[in-house]
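Read the structure below first, then the notes.
For this view, one protein chain was removed and the others were kept in their places.
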Amino acid sequence: MAEIKIITTGGTFDKQYNPIEGQLTFVESALPKILKDSRCTTEITLEGPLAIDSLFMSDKERDEIINRIYSSIEKKIIVIHGTDTMTITAELAKEKMSLNSNHTIVFTGAMVPYSLKDSDAVYNLGCAQTAVQLLPPGVYICMNGKVFEAGKVYKDKKIGIFKETN
Amino acid sequence: MAEIKIITTGGTFDKQYNPIEGQLTFVESALPKILKDSRCTTEITLEGPLAIDSLFMSDKERDEIINRIYSSIEKKIIVIHGTDTMTITAELAKEKMSLNSNHTIVFTGAMVPYSLKDSDAVYNLGCAQTAVQLLPPGVYICMNGKVFEAGKVYKDKKIGIFKETN
Amino acid sequence: MAEIKIITTGGTFDKQYNPIEGQLTFVESALPKILKDSRCTTEITLEGPLAIDSLFMSDKERDEIINRIYSSIEKKIIVIHGTDTMTITAELAKEKMSLNSNHTIVFTGAMVPYSLKDSDAVYNLGCAQTAVQLLPPGVYICMNGKVFEAGKVYKDKKIGIFKETN
Partner (left out) sequence: MAEIKIITTGGTFDKQYNPIEGQLTFVESALPKILKDSRCTTEITLEGPLAIDSLFMSDKERDEIINRIYSSIEKKIIVIHGTDTMTITAELAKEKMSLNSNHTIVFTGAMVPYSLKDSDAVYNLGCAQTAVQLLPPGVYICMNGKVFEAGKVYKDKKIGIFKETN
């Protein structure tokens, strides 16, 4: 069993440029390269055929993510998710968490894809990976260098910043 | 008062290439750009005229770093340090910590400078920044995606990896 | 008078990611940074308020580009242009070229924006800049490491490659 599982669901984090279509889209995950460059020595399992824009994520797909989370034998789980509805899936994961669950679940993503030179993806992954190791069981969001509890955070879409709910 | 202070002391993290000398050296810190790209919203104070290779760090310079740490009004402190003697300065910081100190001090650095395409610097900073917010007072090292307590970690120099002391 | 003028018209070359809209768009040209990093010592004038996707370039806009080219006091001109209709504007520039013109005009662009890590923009600019210095007066396209004469080249849109017309 690996120590941490990373479930990728799509979103901006891993979008790559398709030069024929002139669009950012999902090709293959950059996570193996990111983890290699990061020199991370924690054993990590990658999981994730899902590759969708979180704006268009259906309830069914959200349920599938939740199922993957709670059926994971690893108890420390990072979910790479589109930022637009990350808070929704995180809240749902919190609702579905059983009382005696010992899963620590950290959602993160990126405002600028890893494939861009000035991306926030690697930084956010570093934040999430540390958070998932240090936090008690529960559901969290790591964005903008901060740690939020699911249900107590929203994305200010005008400026692309996650903030604590008042 | 900012929430976090980052003290840069030099080391591999911030080395830049000098094309005339053909060497990696210290020019100016890339931290402002890194923090901007990371979209970090935590208020951070940068401090650090020190820019030395940690292999050649003197006792006096180490003392100066310790003094800067404990004279900081910010209680969450990240120290960017060369990896070769990071554990030494961290242990010294732990020794000098007073019993009722409420400083959380996280040392980090990089095995590959930020100026290189495949650097681990941004990832490590993300790790350190999350660790400094979540950990209780004490002295820690964040490298390789892991969190170590000062005094319980060494750098395996053959492979460039930080490991827990048995 | 500078030796070379670069006229930017928009296109993929200089698109940057807008994290709020989640789209690649035109912000400000990266050419000053590209030229600095390239260590280019040729004096270059940059010109270019135009910033449009070449798929949506109107006849009027194409005429404006042609006017800028032939009213330039610099005789060596690089035009950064979207790849989708680059051949059209280049052909038009060739038609409008007066018999005794001593302008050498090289069109180039990029299939992947400079802002992406695996962009072809810098390479293409290097190609164009050498071509504009070595070629006799005329209108040319530099893409895919090759030099084509305007009117004798098309873009194979299925694979995103410029080829000589049979």
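The letters A, B and C name the chains in turn, as written, and every chain counts its residues from 1.
Rule of thumb we're sticking to: contacts are C-beta pairs under 8 Å (C-beta built on N, C-alpha and C of every residue); 3 or more make two chains touch, one makes a residue touch a chain.
Note that the coordinates shown come from a computational prediction; the quantities given were computed from them, not determined experimentally.
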From the list C:E21, C:D59 or C:D118, pick the residue that touches the absent chain.
C:D118
Missing-chain contacts mapped onto subunit C
34, 37-42, 111-112, 118-120, 122-131, 133-135, 142-147, 160-161
To test your reading of the contact rule: which positions on subunit B touch the chain that is missing from view?
12, 17, 19-20, 22, 24, 111-113, 115-118, 157-160
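Keep this in mind: only the chains that are shown with their structure count from here on.
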Subunit A, residues touching no fewer than two other chains:
111-112, 118, 160
